[in-house]
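Sharing a structure, written as structure tokens. Questions coming.
Here the complex is missing one protein chain, while the rest keep their positions.
All chains are identified by letter, namely A, B and C, in their written order; residue positions are counted from 1 within each chain.
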Amino acid sequence: MILLTGFESWGDVSSNPTSELVKRLASDDVVGEVLPVSFRRAGERLEELIRELRPEAVLNLGLAPERPVIRVERVAINLIDARIPDNDGEQPVDVPIDPNGPPCYFSTLPTREVVEALRGEGIPAFLSYSAGTYLCNYVMYKTLRTLDVMGLRTPAGFIHVPYSSEMASKMDKPVPSLPLSTLERAVRIALDVITSSSQA
Amino acid sequence: MILLTGFESWGDVSSNPTSELVKRLASDDVVGEVLPVSFRRAGERLEELIRELRPEAVLNLGLAPERPVIRVERVAINLIDARIPDNDGEQPVDVPIDPNGPPCYFSTLPTREVVEALRGEGIPAFLSYSAGTYLCNYVMYKTLRTLDVMGLRTPAGFIHVPYSSEMASKMDKPVPSLPLSTLERAVRIALDVITSSSQA
Amino acid sequence: MILLTGFESWGDVSSNPTSELVKRLASDDVVGEVLPVSFRRAGERLEELIRELRPEAVLNLGLAPERPVIRVERVAINLIDARIPDNDGEQPVDVPIDPNGPPCYFSTLPTREVVEALRGEGIPAFLSYSAGTYLCNYVMYKTLRTLDVMGLRTPAGFIHVPYSSEMASKMDKPVPSLPLSTLERAVRIALDVITSSSQA
Partner (left out) sequence: MILLTGFESWGDVSSNPTSELVKRLASDDVVGEVLPVSFRRAGERLEELIRELRPEAVLNLGLAPERPVIRVERVAINLIDARIPDNDGEQPVDVPIDPNGPPCYFSTLPTREVVEALRGEGIPAFLSYSAGTYLCNYVMYKTLRTLDVMGLRTPAGFIHVPYSSEMASKMDKPVPSLPLSTLERAVRIALDVITSSSQA
């Protein structure tokens, strides 16, 4: 069983396609969870889920506004630098996520294989080396840290998706996007690669 | 019957989604034509088609590399300023398309209605006020000029589409795109609006 | 004597570098005028200035947010499509600037020479074929229309400048810019080319 997470809305993003993706992709084999945009609550919930579910893999999703392609993240850094407050009003600046953790973790998903599989299916995708310094990077680091502390070798990582075209079509300036159906297909392909890889 | 045109490949664009769109959308009611990337030959072919077919409306399609949305063009200017040669090796700079024509034509399609219809269907679309100074603007101007000279009030205009995601997935840098199926849906919606409008 | 115009602030732009440029460049040979962001008042003031001053040339300046280079505009269209209200609260949509005017005017400045001169001095500059559909295009069209109606052959046109680096350094997201001193140098070069050209 795979744990798949997304996010509720944040900042000036009125809706977040990853919450819809998580709902669409939840199944017998996939536990979907929409995380709060709160450092404290998202972190606690992630730890709880990992301890309870002992998933075979973890894939966290997030929205990367104004990016034109699927970005498979490779690095999570041990730092929060919040440009805006989270939904609890917290805005840590230059604070480590875990004072006892390493400066960064690399994704333990087969990131290059995921990118190749997406491109092979006609979906623009690239490796990325920064998940930012806000909730997305936090969730990625927290997941990898939790697994590390528990001594588990569970593959885990993060994928950033662009705006859905449905969101972009409501905006008053032109922004890059992909249809929600394409984003859904992309996450399905990623889950397939992760599953095949972890069973191999 | 509507005349729908696209383009063959040009410059560093190895394939042009508009040639595929034209093939997919050709039907009993839509005559599809892939135009050469040649000022002389494209212009002659357009005139010929308009005189022979006497279409109820003309929709020219072109590719706008690196643009994230569907762009419904409103203005064609009486000028060629070619940054690169066409496929015949011609590269006119600061030459009028028709020395006897007006400085520009406005699209006679229901451009705002097309944009609204696309956005209503979740497809990001905007009005645009420049079709460039190369083949796209040329074809738009030539079409409107030909109809004007013939004394016809046939609605005519131009739509720029972004890269297809299928093309973008082969590129070595991230670029905005929409899936070919979305582009196809967009052109269908545009044709519906144009048809409804010209019958009203 | 040359008439040089800029704009006061508008929309979410807290300051407009063109008002500062106009102040810096005013001299015995250059009458500088900061226009209001009001279709009605800017239009009236322009007509008044042209009738009173009978300038040898007119150069209108405006800000093009998020553009990385100097843009020498070549086309002004006979259309207003205001995305936001002007400073008088007016927001015309799809209204011609002058119902009796031609669909567009081409700049009568030596636009290509200005671009070449700027590039020769290490300042990034390009020809542009759309000045938008708001105040900038309006002022360009209105100037060319007024001169045309008066039967004058005075060279006139519009240059869009990017954000000044001084403005960009106060923003909370990375945007392209050039230092105010570079923008000032660019306008001086443009004025020199225009003066030399109109005397030739």
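The criterion applied here is as follows: contacts are C-beta pairs under 8 Å (C-beta built on N, C-alpha and C of every residue); 3 or more make two chains touch, one makes a residue touch a chain.
Note that the structure is predicted; figures quoted are calculated from it, not measured.
**Student:** So which shown chains sit in contact with the chain we cannot see?
**Tutor:** Even though it is not drawn, that chain still touches A, C.
**Student:** Just to verify: which one of A:39, A:105 or A:163 makes contact with the chain not shown?
**Tutor:** A:105
**Student:** Of the residues A:31, A:75 or A:161, which one touches the chain left out of the display?
**Tutor:** Result: among the candidates, A:75 touches the missing chain.
**Student:** Just the residue numbers, please: which parts of chain A touch the chain that's not shown?
**Tutor:** 74-75, 77, 79, 81, 94, 102-106, 112, 127, 129-130, 132-133
**Student:** Could you list which residues of chain C touch the chain missing from the display?
**Tutor:** 67-69, 118-119, 121-126, 165-166, 168-171, 174-179, 182
The criterion applied here is as follows: only the chains that are shown with their structure count from here on.
**Student:** What's the contact topology between the chains, one of line, ring, star, complete, other?
**Tutor:** Topology of touching chains reads as a line.
**Student:** In terms of CA centres, which chain lies closest to the overall middle?
**Tutor:** The most central chain here turns out to be B.
**Student:** Superimpose the Cα atoms of chain B on the matching ones in chain C and note the rotation angle, 0 to 180, in steps of 5 degrees.
**Tutor:** 180
**Student:** In angstrom, rounded to a whole number, how far apart do the mean CA points of chain A and chain B lie?
**Tutor:** Centre-to-centre distance between chain A and chain B: 39 Å.
**Student:** Averaged over CA atoms, how far is the centre of chain B from the centre of chain C? Could you give it in whole Å?
**Tutor:** One centre to the other, that is 30 Å.
**Student:** Centroid from C-alpha atoms only, then distance chain A to chain C, rounded to Å. What do you get?
**Tutor:** 45
**Student:** At least two partner chains per residue is the criterion; list those residues in chain A.
**Tutor:** none
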